[in-house]
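With one protein chain held back, the other chains of the complex are shown just where they sit.
When the chains are written out, they are named A and B in that same order, and each has its own residue count from 1.
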Amino acid sequence: MSAVTAPADQASWRDRLAERPFVALFGVFAVLYLVTGIRDHGLFTENGLRAVLLLTCPLAIFGAAETLCMLTGGISLSVTMTANLAAYVAASKSHLGTVPAIGLALAVGVAVGLVNGLGIGVFKVNPLIMTLGMSSVLLGITTVGLVGNGFLAGTTQILPVVTRISTGTLVGPIPSNAVVLAVIAVLLIWGLGRTGIGRLIYAIGDNTTASRLAGVKLWQVVIAVYIGTELLAAVAGLLYSGISGGVAPDQTNSYLLTAIAAAVLGGTSIFGGQGGYAGTILGALSLTVLDRLLTSLNTSDAVRQVVYGLVVLLLAWLYARVTGRRLLS
Amino acid sequence: MTTAPPRPALVPKPTSRWARLRRRHGWLIVTAGFLLVLFFWRFSQLPKFGGFELRTITAGAMVVAFLGMGQAIVIISGGIDLALGAAMVFANCLSALWMKGQHTGMCFLLAIAVIAIGAAIGTIVGTTIVLSRVPDIVVTLAYLFVLSGAALLILNQPGGGTAQGFRSAVAGGLSQPLPSILWTVGVLSVLWMPLKRSTLGVKLYAIGGNRAAAYLAGVDVSRVRVVAYTLGGMFAGMAGVINTAYTGSGDPRSSIGLAATLSSIAAAVLGGVALTGGVGGLVGPVLAAVVLGLIPAIMLGEGVDPNLAQVVQGCVIIVVVMIGTWLAVKRRAT
Partner (left out) sequence: MSETVLQVRNLAKRYGPVVALRSVDLDIKRGEIHALLGANGAGKSTLVKILSGVAQADAGSIMLTGRSVRFRNPSQARAAGLATVFQEPALIGELTVRENLSLTHSDPYQVREALASFGVSDLQFDELVRDLPLFLLRLIDLAKQLVLSPRVLLLDELTAALPSDITERVFSVLREAVRAGQSILFISHRLAEVMELCDRCTVLRDGCNVETFEPRDGGEGRMVAAMLGTPPEQLTARESRVIHHTQEQVPLLDVKHLTVGPLRDVSFSVHKGEVVGLIALEGQGQDVLFAALAGEYRPSSGQIVVCGKPLSARGPADAIRQGLVLVPADRATALLPKRPIRENLTLPLYARFRSWGAIRWKAEKRRIEDVVRRLAIDARAGAAGRLSGGNQQKLTIGRWLASGFQVLLLFDPTRGIDIGTKRQLYVLIRDLAAAGAGILMFTSELREISLVADRVLVLYNGQIIEELPPDTDEETLLSACHGLEVAR
């Protein structure tokens, strides 16, 4: 009995693809865009492209938040609650002026991130549980603040600059909020790839023991990462409130799972130590286009959700198949 | 070669029975103690404490208790199921749709069918995870979407119904706490106790404790993982049917599903099931579910803003896990 030796050619293109998952991802996005465009010709117009980019931005920023903590082997289930609370704070304190209101909103992000980072980095609580508990706490704080003469009560007014950036157009098909995304993307990609802290983020995601033995102070990096995560969530919350024109305690909740999906499809391993933001952006774009495709098919909400889930599953499966052993750890 | 002199004992001193008992059941005892304290607190708040009050506590916690048990099995085996709450919603809607207008006996038959469907869903989820090699968080996340959508397909708004007899038998009449207690204890003793001692039970703990070693030892890891998710799905089916009995209708809103999943994880972890796998049991999550249900009730009784109950619940989860992790680290260091 003898088996056939694996042909040399087949081994190499798979390996090349495994080393560069970005190519595979871009292919997926391109195919999705074309297929959607065939059904919905609007996608090939300037307005259509703009609409896709506009909707992608908040998702991509939530994706950035998740990517950052997933790289360390963690996760954050509190990002959407942070976003909601931050948006509320900015809107209800808008009478204080633009800079103070935005500053307070971002401060919410920093505070939540600090608490999460302390719990996860110092007290070694599992990130799933810590951020889960935190999201409960944040929901409570938000509803308490809204009641009667709570700190969030009173008229809310979305800051004009927020509305302008969230819904305006920069030039042609590029919406204004793409600027925010671009800044975040540049910072994140450069930060992860070319700074010491970037190296440490990947290191503690890959092997915390090795990092500690090499002299890394884990709690410092973890706190920094989670502050970054919730800060990005606050930004996403602000942007979304601009798009939706209002605030609500649960308005961004549907983004939570989609953001995680975007990061995973973008090549960031849920176990940590591998991945990056560029892939997440492509993942976010793909998922936004997918949503549009399903909307254009004129099916009910229910069918859309089912198909959405199945496609995410299929993409993840394909991804695992193509990149082979690399997704396992 | 020189012969070796007698060395200090090779085998380390065996741990005392007391230490072993404390290690195996310590968390459970503390949870039970905590529950008792809260129970008496609630007891002291109410002018009278009869069947009605007790039933409110027990029947109200039943759904989370059963979901917590299902999630506990999956987590013990080393996985996690983010779609469990959505499966519960699916089962709730399906049973409410089918049971509407039926008599009690038929409702029971339908309940069994729905529970079986829940188990089948679990099998599909588990098989997907094993075959696709995609991490369980991602797969169950995708199925969360699918099952939420499927629930909407069954009932596009709250509705459906069930027989009054069925409701009384499962969730108890308004002043009857006994059925809910009996069903929970019954399932624990008939389903979990034998399973825990069986070879399958040991295998569940084995693949959660050290999957690689279990594989090398010859355990069919893939098959046991699928069984774990199947059992989880079965419990989700039970939780859905119980929900139908308790509320008398089906509610397809996806927010319920997500919240239920998160509660199931909280109940499991508070009940002593470590997220790393291989540790814990099912009794703990049941007690923890009652604790989680008591907190808002107690706060209401104290005149505290019930919205703060969310905050308290979140803090309780965090603090308890913090203590648990600190204890585990301390244990490892000695």
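FYI, a residue touches a chain if its C-beta (ideal position, glycine included) is under 8 Å from a C-beta of that chain, and two chains touch if they have at least 3 such contacts.
Quick caveat: nothing in here was measured; it's all calculated off a predicted structure.
S.K.: Please work out which displayed chains the absent chain touches and list them by label.
M.R.: Touch partners of the hidden chain, whole complex considered, are A, B.
S.K.: I'm checking contacts with the chain that's been left out. Which of B:L46, B:L131, B:A217 or B:I323 qualifies?
M.R.: B:A217
S.K.: Out of A:V99, A:A214 or A:L314, point to the residue that touches the absent chain in the complete complex.
M.R.: A:A214
S.K.: Out of A:S166, A:T258 or A:Q274, which touches the unshown chain?
M.R.: Here the residue in touch with the unshown chain is A:Q274.
S.K.: In the whole complex, what residues of chain B lie against the chain that is missing from view?
M.R.: Those residues of chain B that touch the unshown chain are 1-2, 4-5, 7-8, 10-12, 14-15, 20, 23, 199, 202-203, 205-206, 208-210, 212-220, 278-279.
S.K.: In terms of residues, what is the contact footprint of the unshown chain on chain A?
M.R.: 1-6, 11-12, 14-15, 19, 194-197, 199-200, 202-203, 206-207, 209-217, 220, 269, 273-274, 329
Everything below uses one rule, namely that only the chains that are shown with their structure count from here on.
S.K.: Report the residues of chain B in contact with chain A in the complex, numbered from low to high.
M.R.: By the definition above, chain B touches chain A via 80, 128, 132-135, 137-139, 141-153, 156, 254-255, 258, 262, 265-266, 269, 275, 305, 307-315, 317-318, 321-322, 325-326, 329.
S.K.: Mind pulling up the chain A residues that touch chain B in the complex?
M.R.: That would be residues 75, 77, 119, 123-126, 128-130, 132-141, 143-144, 147, 250, 253, 257, 260-261, 264, 270-271, 300-310, 312-313, 316-317, 319-321, 327-328 of chain A.
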